[in-house]
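Structure record follows, encoded as structure tokens.
What follows is an incomplete set of chains from the complex, kept in their original frame.
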Amino acid sequence: MIIVMTTQATEEDVQHVIQRLQRDGLDGQINRGAERVVIGLIGTGFPGDYQEHIEMLPEVESVTRITKPYKLCSRDFKHADTVIDVSGVHIGGGSDFVVMAGPCSVETREQINETARVVADGGARLLRGGAFKPRTSPYSFQGLGEEGLEYLAEARRATGLPVITEVMEPDEVDVVERYADVLQIGTRNMQNFPLLRRVGQTRKPVMLKRGMSATIEEWLQASEYILAEGNKDVMLCERGIRTFEPMMRNTLDLAVVPMLRRLTHLPVIVDPSHGTGAWYLVTPMALAAAAAGADGIIVEVHPDPDNAWSDGPQALTPKNFNAMMRSLEAVVAAIGRRVAAPVAAVV
Amino acid sequence: MIIVMTTQATEEDVQHVIQRLQRDGLDGQINRGAERVVIGLIGTGFPGDYQEHIEMLPEVESVTRITKPYKLCSRDFKHADTVIDVSGVHIGGGSDFVVMAGPCSVETREQINETARVVADGGARLLRGGAFKPRTSPYSFQGLGEEGLEYLAEARRATGLPVITEVMEPDEVDVVERYADVLQIGTRNMQNFPLLRRVGQTRKPVMLKRGMSATIEEWLQASEYILAEGNKDVMLCERGIRTFEPMMRNTLDLAVVPMLRRLTHLPVIVDPSHGTGAWYLVTPMALAAAAAGADGIIVEVHPDPDNAWSDGPQALTPKNFNAMMRSLEAVVAAIGRRVAAPVAAVV
């Protein structure tokens, strides 16, 4: 921690800071410059928000934290990539590129079964589908709930694809966990701390979507809530951030992919469907995500997008999905990885 | 709903849209222009996200919603201002300006009692204080929980000030409701829909803070979740939005005050403490909020900010709080309102 005094600070002000540090068992080193004094405090023996206390002292101009405000997710803490095994599909680690696909919402048994077959045949390795849906309006379709989870489980039995689905509140975790292979935390819940703690207590892998206006540091700190409860299988999902641009639903921030690679050992997934909001942008952004080094993508596919119950405009048709997969294979190969191959089918 | 066809749309494309509308029991009116066809669909007999379905049809360029995506909170639905009665304090309605004050976190019995006395004497009408705290890092102080609620209740008995405090998850509502007079939904939970529904089922007034990157429409739709459950006592609280400016914690968006006044009958409160993050900006922004027409403010006060357990840098000292109250009285009077007077004390 670096404490910069104002140019007006007196010796008394400096000693006031030093005494406060000493009271808290800390040892500050004083650097006296021509214009001002700077006090260095190196170490980690103080709480995460200790900075705030020092900022308040008289004639302190600024306090800069040096150490990162997260630990377990950091590459400093664990150097090797985390590889998450979801029923034989390996996410993370730099070799396999994993495609997760399916509809935004589970609508009917037929719809989810048909979509599952399409995406399994096309090369997806996980099936996505929402049963509990967070909707901006209370008057929109809110998901089928447990009935939707049953349909997902049925589609898994038919295709062998493990299932990823969203959980919205702590009390739902029990039921979702019974059906799902991966628990998804949606963008609106990235800082729903009771929910993060609760999924941290399960043994299921968690995909933590970035909050729509979350900084990278906040996102990593949110992952820390899950990791701190003992669940090591966390993957991060970039799904676009909110900016001033009205023409796209979100702004997909692909530079976080290589940035996260430096900061954390956790796998990084990209969602080009929510990240853009328009089906015709999904394939280019899926290819770009692969080229940027993502460990996989999660995309929306619907057999009949113009009758989808939610998010139809961003869903790929089966035909477009298959075309995307062929392009992806080429791009993924160009950067020395491969699209994850099917595991031994259950069918 | 206005459906604009592309300039390439054929007669067949237009009929395809018309048939889809008819299939869904709706009636579109066709306007043929020199360059393109526009189809108007007036009415409300379609679901909130019906727009999405039509956007997907071939050669549809854009679909514009005309009706607002919320209802119960709208001034079209209820013209007169909602006035919320909290133990005799009236919030909303254009006459009283209500000051809510207290520490960020409840820390100790002494701290909350001392602060309550200070703010009651200074002219606050509600006591704020967090017992359950949403913290960015799992390693920061997370609040005293129910013990904190007990201290708050004790401070209420001593000062007569009703209590407002945050609730973070549906399962906490029961306990918080037993102690609190107003339930606060924090910025990170503005779209925690299960929580919104749950507080909608209580009979306690709710203060709904704006999500840090929420649009006004999303915020009003979030209030709709609470109102739709039958709880009519909802107030909105502007607490700053996230922008690119690094020098302030948030950007306080005061123009929402008169904008909300037009759109909704719900009272509007401003939080200049979180809205700026710096104690020296709190008083000017409190005055500005009053001048802009807010129904009240909620501010952080701490007897000893530099030893506060959270958010010290934005807390007012008792002395600064009293100075702010005197300035507020003058500004509030200048716009023809008055700072809410104490109700008959319980003491």
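We just call them A and B in the order they show up, numbering each chain from 1.
Keep this in mind: a residue touches a chain if its C-beta (ideal position, glycine included) is under 8 Å from a C-beta of that chain, and two chains touch if they have at least 3 such contacts.
The model shown is predicted, which means the values in this text are computed figures rather than measured ones.
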| item | value |
| --- | --- |
| Homomeric complex, total chain copies (2 given) | 4 |
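Everything below uses one rule, namely that only the chains that are shown with their structure count from here on.
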| item | value |
| --- | --- |
| Superposition of chain A upon chain B: rotation angle, C-alpha, nearest 5 degrees | 180 |
| Rounded Å distance, chain A centre to chain B centre (Cα mean) | 27 |
| For the chain B and chain A complex, residues of the former touching the latter | 20, 47-49, 52-53, 55-57, 69-70, 134-141, 168-172, 188-189, 191-195, 212-213, 218, 221-222, 224-225, 228, 242, 305-308, 310-313 |
